[in-house]
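See below for the structure under consideration.
Yeah, one chain of the complex is gone here, protein chain that is, but the others are all in their spots.
Here the chain labels run A, B and C in written order, and each chain numbers its own residues starting at 1.
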Amino acid sequence: MAEYSVFSLLRNGFNANRDWAPAWRKPEPKAAYDVVIVGGGGHGLATAYYLAREHGITNVAVVEKGWLGSGNIGRNTTIVRSNYLLPASIRFYEHSLKLWENLSHELNYNVMFSQRGVINLAHSPAQSDDFMRRGNALRHEGVDAEWWDRDRIARAVPGLDVSASARFPIVGGLMQRRGGTARHDAVAWGYARAADRRGVDIIENCEVTGFLRDGDRVTGVRTSRGDIAAKKVAVAVAGSTGRVMQAAGIDRMPIESHVLQAFVTESLKPTLDTVITFGGGHLYVSQSDKGSLVFGGDIDGYNSYAQRGNLPVVEDVMSEMVALFPGFARLRLLRSWGGIMDMSMDGSPIVTKGPLPGMYLNCGWCYGGFKATPASGWLFAWTIARDEPHPINAPFTLDRFARGLVIDEKGQGATPRLH
Amino acid sequence: MLIACPYCGPRDVAEFTYQGDANRPRPDPASTDLDAWNDYVYQRANPAGPHREYWQHSGGCRSHLLVTRNTLTHEIAGVAFVRSAPVPATKPAPAAPRKRPASRKAKP
Amino acid sequence: MAERESPLVPVYRPGSHGNFAAGAGVRLLETRPGSIVQAAAWPGEERRLAAAIAAVTGLALPEGPGAGAADGRRAAFGFAPGRVLVVDQQDGLAAMLSGAIASDIGTVTDLSHGRTAIRISGDKAEWVLSKLFAIDFAPAAFPSGAGRATLHHDVSALIQRTGERQFDLYVFRSFARSFWTMLCHAAAEVGYEVA
Partner (left out) sequence: MSGRRTETGGRIDRLRTIRFTFDGKAYTGHAGDTLASALLAAGVTLFGRSFKYHRPRGLVAAGVDEPNALVTVLRDGTREPNVPATQVEIFDGLVAESQNRFPSLSFDLGAVNGLGGRFFGAGFYYKTFMGPVIGPLKGTRVWMLCEWFIRRAAGLGRAGRAADPATYERVNAFCDVLVVGSGLAGLVAARAAALEGKRVILAEADATMGGSANWSGERIGGRPADEWAEDTTAELAAMDNVRLLPRTTVWGYYDGNTLAATERVSGHKAQAAKAEPRHRTWTIRAGTVVLATGALERPIVFPGNDRPGVMLAGAAERYANEFGVLPGRRIALFANNDGAYRAAAALAAAGAGIAAIVDVRPAISEGARMLAGMAGGELLLGHAVTGTQGGTALSGISVRRFDAGRPTGEARALPVDCLAVSGGWSPVIHLASQAGQKPVWSDERQAFLPPEPTQNWLGAGAFTGAAITAEALAQGRAAGLKAAGGKADRTKQPEVEAPTLDPAPAPVFEIAVPDGREKAFVDFQHDVTADDVRLARREGFVSVEHMKRYTTLGMATDQGKTSNVPGLAIMAAERGVPIPEVGTTRFRAPYASVSLGSIAAERHGDLRPARLTPMHDWHVEHGAVMQAAGLWFRPQIYGLPGETVEQAYVREARTVRAGAGIVDVSTLGKIAVQGPDAAAFLDRVYTNTFSTLPVGKARYGLMLREDGFVFDDGTTWRLGENDFLMTTTTANAARVMQHLEYFLDVVWPDLRVHLTSVTDEWAGAAVAGPDARKVLERAVTGTAVDDAALPFMGIVRGEVDGAPVMVCRLSFSGELAYEVYCGAGHGTHVWEALVEAGEPFGIVPYGLEALGTLRIEKGHVTGSEIDGRTTARDLHLDGLLSKKKPFIGSAMANREGLADPDRLSLVGVVSLDGRPLNGGAHVTLAQSGPGGLGESIGHLTAVCYSPALQKYVALALLRGGSALHGTRAFVSDPMRGRFGPVEIVSHHFFDPEGSRLHG
């Protein structure tokens, strides 16, 4: 399949674009693979790609129940950053950010990763101290972080209400310049194409309905398109983790599936350059290349697999948007949607071997798994290939809850809706 | 979404606080069985379909309600006061035997 | 006895406001009752509680959720299982109720300082309240005397209908000033008079 470049674009342009080939094949599933990955989201696809690229394991299938990217990879607000608080998280997400920085080249697919910066606004001295703690934690891990005072933020973000009379006046913000946004769908398509080019079979419209077992050991998957044997089965189904693990006989997990809504306004000329998050409530907003403001806030806060939410959160998010940018009241909401989040009990992911022999598990991404996509795939592939975790994902086990080794960024304990 | 509080009548979901899975029996307070506590504190059935869950009518009468709601459609099949329909205090009744995670004993 | 201070003082502006040219749609009043008391029964003791309240206040509480009564001076209504808010323009109700409600019936909690009472009346009272609360104010759904517990975002409110076009609201004192401002804002469209 042809490399993508300016030249191929020109050549095809002169040729009425007739010669473009499918970005990935649509193969029939084989009877057996070395590795079957359940879930054609960002993490499943990235895992397949890194298995092939980093570990030379190419006899791999990714099975996806719907169309590729129909899960959260296709419905997130695209924020990428690594400015977490706890060292284990920082190392994970920074590993990811480094991979992001060269991802388009690696995949030969423009995922439009744009390092336009992420500013987390602080609204009180106590919150500033919290952000300083975080910024310092980052700096000690070698990750970029800087403090922007209110005036600097005001200059960089016109339209933002920086007045002292705001209900939650802005006192400053934690800026991570290397953070930014990427084109969500392109990440799925780019990984799919790159994995496919290395021989991975991507099988859409193929739902895993059960697991093949030899005693305790998982030996393959039962799907809507037949049984597929596998030496190793890796599960990366994000919001569907509960359902899929139930099919493996594991009826309880430290996961609740919640719906998170997201929103876009109609397209606008450039009006917001960086990603902004509001610390007086919960809101994050950026402007897409197409010109829409893409934004979201809290999860609805109840178990759901419905991919749609309800009005209270819509109202909350719009209120916060208008509080932050009083001029945006006249902008118009174009579309809203929902995605199902795998909220874990401490707000951190699980990337691990097990829980059954022959099985590997990747889940618990909560609000933040898009940014993790490259590292999640990279580390999961490592764990699958070597049968042991990489030091970076070693803390992100499933038994950390029982043992009390939780990674609780928000300090909220086992209440998923609060993470 | 409306939840029909048995005291207040149907009210908007904004008046309620979600309190999660109602199928988690709390171990005997004096129990030191960490597995049982881990089950209670951290493990969730998280089903796709009917779900028995607690909601508090925090913006109304403040009662805790036992709500049966379909997580695929958000349809609510039933609402009752928790007080008049308490869950068994100690007996776990999982549908299938719980599989212990294989990595349980392994330390990193 | 020290004078009780209202949290509304700096924002309470008697007179007509908003779009009142064609007559004010509602009238707003802080009623400043002397006593606001919660009486709460143990499960099964609700009738004895109602009897005790009747003995103290003379108000006969109908049975059923949210049921209440008001006689202009005193008011009482249920707002949660076993819980009744009892209000009297006079001080001293808490002590009287404590005397009447034995510990095997329930408890009495004095909230006279902790809640601010606001009365809204007039043709547009239902309309204005509908802007703030997601409950049905139509008389068929919310009859006279009845009470409701609801909230406007962060502000909890207990509401009793005390007339065909009149409602008494009880909100947490610390929120009262914000709430009042919000209420005035909602009422401005139809014009309002602060008594």
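Keep in mind that, in the parts below, contacts are C-beta pairs under 8 Å (C-beta built on N, C-alpha and C of every residue); 3 or more make two chains touch, one makes a residue touch a chain.
Computed from a predicted structure; not experimentally measured.
Engineer: Kindly name the visible chains that come into contact with the excluded chain.
Structural biologist: For the complete complex, the undisplayed chain touches A, B, C.
Engineer: Can you say which of A:33, A:113 or A:284 touches the chain missing from this structure?
Structural biologist: A:113
Engineer: Mind listing the chain A residues that contact the chain we can't see here?
Structural biologist: The list for chain A reads 4-6, 8-10, 13-14, 16-18, 20-24, 26, 67-70, 74, 87, 101-102, 104-105, 108-116, 123-126, 128-137, 139-140, 145-147, 158-159, 161, 167-168, 180, 183, 185-186, 189-190, 204, 265-271, 280-281, 287, 289-291, 306-308, 310-311, 314-315, 318-323, 326-337, 400, 402-406, 408, 410-414.
Engineer: For chain C, which positions touch the chain that isn't shown here?
Structural biologist: 1-7, 9-10, 18-19, 21, 38, 40, 42, 103, 106-107, 109-115, 127, 130-136, 138, 141, 153-155, 172-175, 177-179, 181-182, 185-186, 188-189, 191
Engineer: Footprint of the hidden chain on chain B, which residues?
Structural biologist: 1-2, 10, 12-13, 17, 19, 26-27, 29-34, 37, 40-42, 54, 56, 58, 62-64, 73-76, 82-83, 86-87, 89
Here, only the chains that are shown with their structure count from here on.
Engineer: Please report how many Å separate the Cα centroid of chain A from that of chain B, as a whole number.
Structural biologist: 28
Engineer: Express in whole angstrom the distance between the two chain centres, defined as the mean CA positions of chain B and chain C.
Structural biologist: The computed centroid separation for chain B versus chain C comes out at 34 Å.
Engineer: Going by the touch rule set out above, which residues of chain B reach two or more other chains?
Structural biologist: Chain B, residues with two or more chain partners: 12, 14.
Engineer: Indicate the residues of chain A shared as contacts by at least two other chains.
Structural biologist: none
Engineer: Note which residues of chain C are touching chain B in the complex, please.
Structural biologist: For chain C paired with chain B, touching residues are 43, 65-66, 79-81, 83, 134-135, 148-151, 156.
Engineer: Once bound in the complex, which stretches of chain A touch chain B?
Structural biologist: Touching chain B: residues 216, 241-243, 246, 248-257, 301-306, 310-312, 345, 352-357, 389, 394-395, 397-399, 401-402, 414-417 of chain A.
Engineer: In their complex, what parts of chain B are in touch with chain C?
Structural biologist: Listed in rising order, the residues of chain B that touch chain C are 6-9, 11-12, 14-15, 59-63, 81, 83.
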